[in-house]
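The complex appears here without one of its protein chains, the remainder shown in place.
Right, chain A next:
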């Protein structure tokens, strides 16, 4: 494992990830998540739907970043193909609130990554897409930091559950050790989601049409309800 992966997945990376609960706050407000077992079911569902999609898109972005670095198509790293991958993310994110959260986190991560791992491929992405979706920013940052598409997918899959898990600890006052124990039990799921994401993503560049598009209807509803909530602690 590349050490940069530790930095990318650390909640202390100042990229604003701590402000997002990925629907957890609203799931708690609605009563659907209220203890460790219900949080476990929520996180597992989130990982195998939204997590699987974002992991595949992140792996695709990382592989694409690598291909533009080694064989720039237009002479400069960061080709117009970013726009096509961006459209693939949009098409897989029906909820406007989730698209907004994804682009907000992507913009912040891109800004941080350009200072931490300066590289032409990140500059190229910023020039073409100042507000990239989070998986595109994460995949490109992972490549700039020296990580592989598989490692990038792992970071994305972990990101899909780690932020929501800590949000639940804060909102419900759960035992943080119990919640980290729960994250540990999801390790085999993280491995499986990562492997599936890479199978789908790495050999498809630039044919991204068949990438996973697993939807989670409840997450869509929660995201939109959260966006209209009067009182909220988290952005999403």
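Convention: contacts are C-beta pairs under 8 Å (C-beta built on N, C-alpha and C of every residue); 3 or more make two chains touch, one makes a residue touch a chain; residues count from 1.
The working rule: contacts and distances are computed from a predicted model.
Per the UniProt record, the absent chain's protein name among "Malonate transporter subunit MadM", "Acetolactate synthase", "biotin carboxylase" or "Urease accessory protein UreD" is "Urease accessory protein UreD".
From the options A:2, A:99, A:170 or A:232, the residue with contact to the chain not on display is A:99.
Residue A:49 is the one among A:9, A:49, A:105 or A:194 that touches the chain not shown.
Taking the whole complex into account, chain A touches the unshown chain at residues 23, 27, 32-33, 38, 41-46, 48-50, 87-88, 90-97, 99, 209, 212-222, 224-225, 227-228.
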